[in-house]
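One protein chain omitted, others in place.
Let's turn to chain A:
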Amino acid sequence: MISSVSDLREKAPVARHVRPEPTGTEFASVPVVDIEAQSVSKSFGDTPIFSDVSFRLVRGSSTALVGANGVGKSTLLRCVMGLIPATAGGVRLLGEPATGVRKSDLRALRARIGLVSQKHNLVPRLSVLSNVLHGMLGRTGGPRHWAHGFAPEASRRAAMEALDKVGLVHLALRRADRLSGGQSQRVAIARAIVGAPEILFADEPTASLDPQAGKDVMDLFMSLARENGVTVVFTSHNIDHALSYGDRVLGLAEGRKMLDATAVSLTASDLRGLYD
């Protein structure tokens, strides 16, 4: 049992193969790595946030990223997605390099991923449907996707289907700032999945929700991800969520990766050590 940061040791990463490679049968048992971080470090000025963080996450897996406030979970997520540049190290997403590449290449890569944020990040004055449509901008950008009134029929239908999956099709025309916290997060999930992403990142998706709404949102989020074989990485302070919804748990503490283990091999007290 791990009771404190000093006791933490990296456990052997488990390459759990959830979704087999769709083409060919000869590699069916070989896990495909969707996310690969190699010695990633990040500093803001002279202040180091974390250093030398490496991991490989296989397709269809779900990984919880845990650690105390300010340890750099969100920053690591942003570095991996290329939203902010890493100070050192490299990242590959879906087999393509995500660091040191042209912006257009990075945008093309990001079109294959989705993000759900803690604050939901919907545009408050726009309709739910328009917000969901914006999730398709990476794949099919341009003025016709700026508002649902101008959008092509197929895109509108895709957005309605995404809303249907999160159970909010009846609120399609409601303004986003008139939703409850749980509804708002569901819309954010619909926006993230409407572009059929291959990787979903979620940055503390339940932090602003009450426990029941948080559980509902995580259930929905994970069922949609599993249904489509999407690779999921989520950050959370909720130890139960990390162990229940993650196949694997990565723990950050003291600016380093201090834990890397399968969820089934961990107990809640193991994770509490990261917060000491």
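Observations on the model:
Here, a contact is a pair of C-beta atoms (placed from the backbone, for glycine too) under 8 Å apart; a residue touches a chain by one contact, two chains touch by 3 or more; residues count from 1.
As a convention for this text, contacts and distances are computed from a predicted model.
Its UniProt record calls the unshown chain "Phosphonate ABC transporter, permease protein PhnE", which is the correct pick from "Tryptophan synthase alpha chain", "N-acetylmuramoyl-L-alanine amidase family protein", "Phosphonate ABC transporter, permease protein PhnE" or "Spore germination protein KB".
Considering the whole complex, the residue from A:68, A:101 or A:137 that touches the absent chain is A:137. The omitted chain makes contact with just one of the residues A:111, A:171, A:209 or A:230: A:111.
Among the residues A:122, A:158, A:230 or A:243, only A:122 touches the chain that is left out of the figure.
Among A:201, A:221 or A:245, only A:201 touches the chain left out of the display.
Counting the whole complex, the residues of chain A in touch with the unshown chain are 81, 83, 107-115, 117, 119, 121-126, 130, 134-139, 141-143, 145-146, 188, 191-192, 195, 197, 201.
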